[in-house]
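Note that one protein chain is taken out, while the other chains of the complex remain in position.
Chains here go by letter, A, B and C, matching the order in which they are written, and residues are numbered from 1 within each.
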Amino acid sequence: MARVMLGGTLKSLAGNTPVLEVDAKTIREVLDRVGEVYPSLLPILDRVAVAVDGQIYRNQWFAAVKPDSEVFILPPMAGG
Amino acid sequence: MQFEAPETVGAAVKLLAKASGTTRMLAGGTDVLVQLRSGTVEPKLIVDLKRIAELGKIAPEKGGFRVGATVPAAAIGENVKVRKMWPGVVEAANLIGSTQIQGRATLAGNLCNGSPAADSVPALIAASAVALIAGPKGRRKVPVEKIIVGPGKTSLKKGEIVTGIVLPARPARTGDAYLRFIPRSEMDIAVVGVGVCLTLDAKGVCTAARVSLGAVAPTPLLVKAAADALIGTKVDAAALAKMAKAASAACNPIDDKRGTKEFRVKVAGVLARRAAEKALKRARGN
Amino acid sequence: MPLEGDIAQRKTTFKQIGTRPIRPDGVDKVTGRARFGADASAPGMLIGKVLRSPHAHARIRKINTAKAEALAGVKAVVTRDDFKDRNDALRDVLVNCMARDKALYDGHAVAAVAATTAAIADKALKLIVVDYEVLPHVTDVDEAMKPGAPILDKTMFTNNVEPKPTKPSNVASRCEFALGDIKAGFAKADVVVERSFKTEATHQGYIEPHACLANLGPDGQGEIWVCTQGHYMIRNTCADLLGLDISKLRVTASEIGGGFGGKTTVFIEPVALALSRKSGRPVKMVMTRNEVFRATGPTSSTSMRIKVGTTRDGRITAAEADLRYQGGAFPGSPVELGAMTAFACYDLENVKAVGYDVITNRPKQAAYRAPGAPMAAFAVESVIDELAKKIRMDPVDFRLKNAAKQGTKSAYGPTFGPIGLIQTLEAIKAHPNYRAPLGPNQGRGLASGFWFNFAGQTCTTLNVNLDGTVALAVGTPDIGGSRASMCLMAAEELGIGYEQVRTIVADTSSLGYNDVTDGSRVTFASGLATIMAAREVIKKMCARAAKTWGISADAVTWEDGQAKPAGSNAGNFKPMSFKEIAAASHSTGGPLAGHHEINADGAGVSFATHLCDVEVDPETGYTRVLRYTIAQDAGKAIHPSYVEGQFQGGAAQGIGWALNEEYIYGKDGRLQNAGFLDYRIPVASDCPMIDTIIVEVANPKHPYGVRGVGETSIVPPMGAIANAVSAAIGVRMLELPMSPPRIVHALDSRLKKAAD
Partner (left out) sequence: MSGHHVTTTINGDSVEFVCEPQESLLDVLRNHLGLTGAKEGCGTGDCGACSIELDGRLVCSCLVLGAEAEGRKIRTIEGMAKGDKLHPLQKKFLEHAALQCGICTPGFLVAARALLERTPNPTETQVRYWLAGNLCRCTGYDKIVRAVLATAVEMKQEKRHAA
């Protein structure tokens, strides 16, 4: 089970839950599970950034998530 | 809009005198073109003075100089004789904007634009410079400090042109200096400007002084109290402190994007002292 | 992950990477031939101009355009009625381009005209009558948060707070990032410093105003020439706003005269297209500098509280930040990024950062170089400096003792991979600047900074020509010399000369989608795609050589720009060069090309440490920067000159932000300094030579180790300069910019305090 943590705005949207354990092999699966548990996050989950074991991904459904992965869901991010 | 470039002062005066509506003269044009661009002014007539040969020269005049109305600041800076006699005026002229601006901007234009923050004006006032005016009723001479009467307003009458500025002959043991404060090292309008000119006797006692402040009131100021603090002294620390205080006291500034009242009042005193020290050094060398 | 395997083929020795060849677009740019946004024209072209609100906040009751339309030479007038209202994510973008029910800031676009000449267009603007009902306004972030402040949007209730607010406010949302236990952490501290800071809004200040030339026919087909950081973004956004098919709008990115984040959105482009459609003529629009300042950019102004505690021996036990960023008249200030980056330089157990996104009657903020990070870094690095002084520890050593490193759990969550913060600190400590003697009224300061760097959607095509040269097409506008880096990477990979590669920025119809040039992404992402496209070409070339020799494709290797027979065939055939294979290509299977498309990730976070010495005139508050030194991790510098240039440019913008740049609003809510005279960006004589040290801690996610470099360099300067100024005058400066009046005021206040 990958440990999924919510960052910033998402955390409060999800009622300040710190950690969630999900069974998922890809980022898409992680997002699907998270959306099932917290429907309040659905409007934003398409745009979030996801960090898997320290690596930040934006819009990357198929990046692999390992059973012992540490996953952070972060708010949408952009640079200048 | 009509654009004219007459070749004589008479023709220019005639054009301006008979014009109705807003008119503008182009000496350097560095202020007028910005006004045109922003749409704050829509003149009916623009008279370019640069085709008038006599206005484009620096000529000796009674031991001093006559600087024509269209002589750019850069040319004044290149004139070794003027630089030697009135270094403060030249410093001020060479602080107007960038190198590019100095290729165009003129003393007469800087004066007639009427800005209280004009860099060259306090230096000219300190140097007892005189504006040469031509108009429908003939020619007259007016001390520079009598030209600006309010922000953007001058005492010139309809049809009148400043044809040049006379820098008088410099008395012995006289020195002038101009300092201004801007937040950057270059490319700014003075937040405070100070021109100082002082004359010493053989013993080093100050016999005459003129202190002029810019950007601290609706018009550039000639501050007699500041000058009086120096006259009769050896321009020592006590006299300078008194003079700085008088300079600060004379300020009547506004809070604006370029500086606060508090700041302007304080810095006017600081710069007045520093400019006097610089002028003193020059006076001692002359 | 299609890339993992390929990236494993990491290169660590290079023939061309790290050299400094002349950029391919250089000659055009030194001769005046390069064509920027405003340099294009078209037959029958009209000039478009925008009417802007003089009010900070006003209801627009009615707009009467009849007189303007009747003026000879006017060919089209557009207002809000010419753009379909919408209720999705693009609504704010649309409303920012053309006001609807209200004008929300001084400079907000209200109407636009297209006429045969600029003078007629100007005249027409004066003939448009707008009936405004002027409303109370607010431009300061703290004022906007107070109860009783004028409310910009009565339907806005703060998001993410419990319980849900019952009254509307100007606070769009709250966010929070936290680790550990803040209370327990502060309890362990021997020394705690808590300070409040403010920073004024700054503008990206690119020298080229926004410009475009639009041509849209009644059949919905059109094109735009535009200076932008992202022409695909322009295409997609404009197509959506105007109801066009994406495929029918072709966008060409002109040369771009600076952006720094400010050209990552649309302003005049949808308006120009609407005017063109309505008039049936090409329409050129060029903003004036006044418009650029009033209606584009800037970044947020902020108000912040920072609290950090440390033990006497220099271990930080807890850190806390409250950040309030106003993002102009629409939600979306980069406060969340501020909260994420505020403490990213430190290895902390207990940390909490809370952010508030606030709206005010100012222009909609636009991304500006590491959006959100520089302000928070200024505040945090000021407090870190003060703590180091309090515990009498060298500021570099204090930072080293707490520095984030590989394996550190970042304050925003994820764990860091290989990073180079410690190396930048050590490089600064070893630099002569750190020991240069200081005179009276002089001070030294340093600060570190962090930025994420992003990558994103990327697509490149590499075409091999018959003569052995290469035409490389990328879709990311070149904002600072990236074409030179692309040429270098292609040449390195293919084993051919730098001069043999020509890189162009393709238009939107010639190449697949690319994200905006932002997030310091181009050298990483387009570079990565270029390398992968080159590897595809190599693979094809090896196959062609194998066919020519009649051996199996896997019996051919690629070395030094040549296909060589390998294994049992080694030495049996004369190697074939890139040029030979290219020349034969039409007979060996057809044209040779490589292509790569990817949603790239892993641009590699980066850190920098800046050091600077200043001298402050205590009587006037004038600050001169005497020395400036930068150490930053670039991963791998492809073209070191342009990496250094990014470092130096960031520092110079930081000098401006720290000392003199600010948006100044009058009581009337109008911007007072909408020009380069009074919005004071540094000039040449304001800057010293800026020394640079390129640290290279390879980014494992790029075949050459590249990290983004463009943005990090603006994160540390304000902290470094504030620390230097504070050291020089002996008073802690808490507001940006540290303009002369503010410094004199701080000094006088101290004197007054001492006297009391």
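Quick note on the criterion: a contact is a pair of C-beta atoms (placed from the backbone, for glycine too) under 8 Å apart; a residue touches a chain by one contact, two chains touch by 3 or more.
Just so it is clear, the model here is predicted, and its values are computed rather than measured.
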| item | value |
| --- | --- |
| Contact list for the unshown chain, restricted to visible chains | B, C |
| Per the touch definition above, residue among C:236, C:648 or C:739 touching the missing chain | C:648 |
| Selected residue (touches chain absent from view) among C:33, C:146, C:312 or C:586 | C:33 |
| Option from C:498, C:549, C:573 or C:676 whose C-beta touches the chain left out | C:676 |
| Subunit B residues that touch the omitted chain in the full complex | 1-3, 5, 26, 28-30, 33-34, 36-38, 46, 48, 50, 72, 74, 97-101, 103-104, 185-187 |
| Residue numbers in subunit C that touch the chain omitted from display | 20, 22-23, 25-27, 29-36, 38-39, 41, 119, 204-209, 255-260, 286, 288-289, 479-481, 639, 641-642, 644-645, 648-653, 675-677, 681-685, 687, 689-690 |
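Keep this in mind: only the chains that are shown with their structure count from here on.
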| item | value |
| --- | --- |
| Distance from the mean Cα position of subunit C to that of subunit A, given in whole angstrom | 25 |
| Distance between the centres, which are taken as Cα means, of subunit C and subunit B, whole angstrom | 44 |
| Rounded Å distance between subunit A and subunit B, as computed from the means of their C-alpha atoms | 67 |
| Numbers and ranges of subunit C residues touching at least 2 other chains | none |
| Partner subunit C, residues of subunit A touching it in the complex | 5, 7-9, 11-13, 51, 53-60, 62-64, 70, 72, 74-75, 77-80 |
| Touch list for subunit B against partner subunit C, complex | 38-39, 181, 183-189, 191, 256-260, 262-263, 266-267, 270-271 |
| Complex contact set, residues of subunit C against subunit B | 122, 290, 619-622, 624, 659-660, 664, 672-673, 676-678, 680, 682-683, 685-686, 739-741, 744-745, 748 |
